[in-house]
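Note that one protein chain is taken out, while the other chains of the complex remain in position.
Right after this comes chain A.
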Amino acid sequence: MVTIENLHKKFGKNQVLSGVDLSISEGGIFAVLGPNGSGKTTLIKSVLGMVIPDKGTITVLGENIKKNSEYRHKIDYLPQIANFPSNLRVKELIKMIKDLRKPTNEDERLIDLFKLKPFLDKKLGNLSGGTKQKVNLVLTFMFDSPLVILDEPTTGLDPISLIRLKDLIKAEKAKGKTILITSHIMSFVEEISDEIVFILEGKIYFKGTIQKLKTKTNQPDFEHAIASILTDNHA
């Protein structure tokens, strides 16, 4: 599905990714974890072509992504912070993105699901953080793409929306999609992900199931397993 070979990226003097090798197979939920500033977002943005890597190759569904934009038809991306043009209305934004990609009717179901009907005529600049995130989710999930990338999907969501989001992600997985998630909420990751990828200092430190991580670190629960990696490497 996604293959990353020897990926390097530097921002100024700050080496963010130094030789990431990762291959993600088709189907299932993969969580990308790591401390703040470890390069999770950079990795994801490289896959999307928003960040141009210094070195290394990335292939998505067999296509090399360099100098290519067509492959993005097969990716749904949820950005970390929902930065929308503040003078647009929710309805206009949804329509515009549909015009850019392809017609879909999924949006109505998602608008109902997240109870966004009363906000459709409001301007995006006037929405609360959580509501913006819901709009963000609608925009992401309304296209039926085989690869879904979610950068911190839980930010600002209330408990009910969080449950709905989990159901939504599980439903997408059931359709056989590949889903990449980054999150700092360990309980969320533990509940939904099949495999985790742990990034530390610009490299892949661990890749495998949660069970494997627990045995590797000798910790009984997931949160402590992650914490032990961090303390071992920073102490």
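The rule we apply is simple: a residue touches a chain if its C-beta (ideal position, glycine included) is under 8 Å from a C-beta of that chain, and two chains touch if they have at least 3 such contacts; residues count from 1.
The criterion applied here is as follows: contacts and distances are computed from a predicted model.
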item: Protein that the absent chain corresponds to, by UniProt name, given "NADH-quinone oxidoreductase subunit D", "Cu-processing system permease protein", "Sarcosine oxidase subunit alpha" or "tRNA-specific 2-thiouridylase MnmA"; value: "Cu-processing system permease protein"
item: Residue in contact with the excluded chain [from A:G19, A:G37 or A:P85]; value: A:P85
item: Listed residues A:N36, A:S69, A:N105 or A:Q211, member touching the removed chain; value: A:S69
item: Contact with the hidden chain (one of A:I97, A:I210 or A:A227); value: A:I97
item: In chain A, positions touching the absent partner; value: 11, 45, 48-52, 69-73, 75, 77, 79, 83-85, 87, 97, 100-101
